[in-house]
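All protein chains but one are shown at their positions in the complex.
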Amino acid sequence: MDTSLMSSPGVMMLFGLSPILALGLGGLLLMLAEAFGRPVVAHALEAQAIGAQPAGPEGQIVDAGAGRAAELALGAAVILFAGAIFSVALWLVGPENVTATERVAPYLLIDRFSVFFSFVVCLGGGIAALLAGGYLPEHRIERGEFFPLLVFCTLGAQALAAAGDLLSLFVALETMSLGVYCLVGLRRTSVRASEAALKYFLLGSFAAALMLFGAALLYGATGRTDLAGIGEAIAGLSGDGLEGRAAQILIALALLIVGLAFKVGAVPFHMWTPDAYEGAPTPTTGFMAVAVKTAAVAVLLRVLLVVFADERLGSWGTGWPPVLATIAVLSMFIANFIAGRQESVKRMLAYSSIAHAGYVFIGVVATSRSVDAQASVLFYLLTYTVSTLGAFGALILAGRYRAEAVSYEDLAGFGRRHPAAALAFSFFLISLAGVPPTAGFFGKLYVFKAAIQGELYWLVVLGLINSVIGAYYYLKVLVFMYMREPKPGAPFATPMRSGYVATALVIAACFVLGLGILPDTALEAAVAAVLGG
Amino acid sequence: MLETYLPLFLLFVVALVIGGAMFTLGHFVGRKPLGPEQAMPYECGNDTRGGRDVKLTVKFYLTAILFVVFDIEVVFIYPWATLFKSLGWVGFATMSAFIVALGVALVYVWRKGALEWES
Partner (left out) sequence: MSPAARAFFEAAPYVAAFVIGALIPRRSSVLERLAVGIVGALSVLALKGLWPDAAAPVTEKADEWPHLLNVVVFMPFVGAIALLFLPRQSPKFLQRFTLTVLGLNFFVSLFLLGATMTRGWHFQYITEWIPSLGIRYHVAIDGVSLWMVLLTTFTTPIAAYVAFGSVRKRIKDLCFAFLLLHGAMLGAFVALDLFLFFVFWELMLIPMLLMIGVWGGLERIKAAYKFFLYTMIGSMMMLAAILYVVWTHYELAGYLTFDYLALSKVTLPRTAAWLCYAGFSLAFLIKVPVFPFHTWLPDAHVQAPTGGSIILAAVLLKLGTYGYIRFCMGMFAGPAAHAATTLAGLVIAMGIFYGALVAWKQDDVKRLVAYSSVAHMGFVMLGVFAATQSGVEGALLQMINHGVSSGALFLLVGVIYDRRHTRMVREFGGLAKVMPVYAAVFILITMSSIGVPGTNGFVGEFMVIMGTFASNHLGAFSHLHGGLAAAGVILAAVYMLSVVQKMFFGPLTNEKNANLSDMNVRESVAMAPLIALVFLIGFFPSLFLNRMSDSVTATLDRYIEGRIAWSQGAGAEGASLRERRGGPLETGYPLPPSSTRAVAAMDGKEAH
C-alpha cells in the first residue's frame, strides 16, 4: 500500500512541491486565521493607528493585541519552518528521484539548487516571523497582515529560486516584491515608513519593468521563454543570425542584470536600500536583507549560467563577468565607506548588507572561471542569512517601545547592563565581520577560495581589504556596547523581553556557531546543490 | 533584424494616421454644438457639478481595486474552460484550488470589512 502510494505520480508531485505548497496553503490558512481571529481589539487598534490616544490604560490593549500577533507569528513561523523541513526531506530523498515534478518544469524546476534555496529562504522567513512576533506587539504595530504577507513573500522567493522560465520568473518576482512593498510600509502613521515604501515601490516597479523588457527582448531574439531553451538558442546562434541579434541579446543581458542587481541592492542600484531598510519595521528589514537578496542572487545565477553561459557572453573579454566584477567592487567599497560613517546602527546594517552583496558578487563573477564558485555563493548566502538575521534580531532585542536602539550612543553600556543580549549581538557582528570561528568567516573563506581558484587575485585582495574596513564599523558597535558608558541623562537601550525574539536568536546563533565549527555538511550540500548529485 | 519589425512600425503609422485623421476631420467637418444640452458630457443623468480636483473617498479606490482584482482572476478561467475536456481531472483540481484561493481572498476581504460601505 505504502509503496504504491509513494510511487503514484500524484503523491510524488505533492511531495516534490511540498515546500512550496506548505507555504501556499499555510499562507491561506493564516489569512483566514487573521481575518477571523481579531474581533475585539480591532477598533482600539485602529484608533491607535490613526494616532488617537488609546482608550483606557495602555497595557490592556497591548496585551490583548499582543497575544493575537504572537499567535499569528507562531503560526507563520511554524509554516515557514515546515517549509524548511519539507525542503530538507525533499533533499534527503533527492529531487532527482521525484520525477513527477518534471511536469511543472520548466516553470518550476525542482532540483537540488532550488531546494537548497527553498531551505535558506524558509529559514530566513521563519526567523523573521519569530522576530516580528516580538517586535510588532512591542512597538504597537498591531497589523496581523504582516504574517500572511511574510509567508507569501517567502513563497515568491522560493518560486523565484525555482523558476526556469521567464514567465514564472517574473510572476514569482512580483509575488515576492509586492508583498515586501507592503511589509515596508506597515507602519502607516510613520512618514519615514511611507516614504520608504513608496520609494521602494516606485524604483522596484521600474526595475521590474526593465527586467520585463529584457525578458521580452530575449524572447524576441530566440523565440523561447524557458531559460534552458534560450540558452541553447543563443549558443546555436552564429553567422548572420548572430549578427542580427547580438545587440538585442546584449541589451537584454544588461537589463536583466540591472533589474536583479536592483533587487539585490548592489551599487550603483542601491539608492533605495538605506531608506527602505531604515523605514521598514526591523523584522522586515531583516527579511529583505536576507530572503529577497538570496532569491534574487539565485535567479541571477540561474540566468547567467543557463542563459548566458555561452562562451561569448560568459567570458572575461566580452561578457558579463567584468560588469559584475565592477558592481562587486563598487558595492564593497562604497557601502563599506558609507557604513563606517553612519550614526544609526540600523542604517549601518543596511549598508553592510550592500557590502555583503559585493562579496556575493565576487563569487558570482568567479563562476565564470571556477566550478566551485557557484557552491561558494550558495554557502555564503546561507551563512549571511543567519548572521544578518541574528544581527537584526539582536538590534530588535536591544530596544523597547519608544526606546528603540537607533544610534550607537543608545547602545553605550549595553554590555554591562545586559551581558547576554550584548554577547549575542557581538557574536552576530563578529560573524558578519568574518572572524573565525563563525559562519561568516567560512562564507568569506569559501568565496575567496573560489575566486583564487578562478585566478581573480585582485578581487580577493580588494575583498580582504574591505573585510578590514568592514570590521571597523562592526567593531564600533562592540566598542559602544562594552567600552562606553551612556552620557548622563541620555536615553539608553533597554532590551525587550520576548520569548519569540530569544528563540529566533538562539536558532540563528546555533546556525552561526554550527556552520562556523562544523561547516562540512553545509559545504557538501552547497556543492551537491550545484552539481545536482 | 530591424526588418522584422517593419510590419509593427507600419501598424503604428497606420494607427496614428487614422486616429489623427478622425480628430482633425471631426474638428473641421463636424457640426458645431447647437445648444447647451448638446455641450453636456451626458445627455441624460445628473448634471456635472464642482471642480475636477474634488477628493473622492478612499473607499471608491478600494472597491475599484477589489473589482479589478477579482475581475482579472475570472479572465484566467476562460482559457481553462475552453480546454476543460483535454485538461481532465488534473485541470479541474488545479482550477478548484485556484477558486478556493480566490474564495479565501473573498472571505478575507469580507471579514476585514472592506466590502462594507458604511463603517
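The chains carry the letters A and B, assigned in the order they are written, with residues numbered from 1 in each.
By our rule, a contact is a pair of C-beta atoms (placed from the backbone, for glycine too) under 8 Å apart; a residue touches a chain by one contact, two chains touch by 3 or more.
Here the structure is a predicted model, which is why all the values come from computation and not from measurement.
The shown chains contacted by the absent chain are A, with contact judged over the whole complex. Residue in contact with the omitted chain (choice from A:11, A:89, A:465 or A:510): A:465.
One of A:10, A:223, A:236 or A:419 touches the chain omitted from the figure, and that residue is A:419. Only one of A:246, A:309, A:452 or A:506 touches the chain withheld from this view, namely A:452.
By the touch definition given at the top, chain A reaches the unshown chain through residues 371-372, 415-416, 419, 426, 430, 435-437, 441, 445-446, 448-449, 452-453, 457, 460-461, 464-465, 467-468, 471-472, 475, 478-479, 482-484, 518-520, 523-524, 527-528, 531, 533.
Criterion: only the chains that are shown with their structure count from here on.
Centroids built from CA atoms put chain B at 36 Å from chain A. Chain A contributes residues 24, 28, 31-32, 34-36, 244-245, 247-248 to its touches with chain B in the complex. If you check the complex, the residues on chain B that touch chain A are 1, 100-101, 104-105, 107-108, 111-112.
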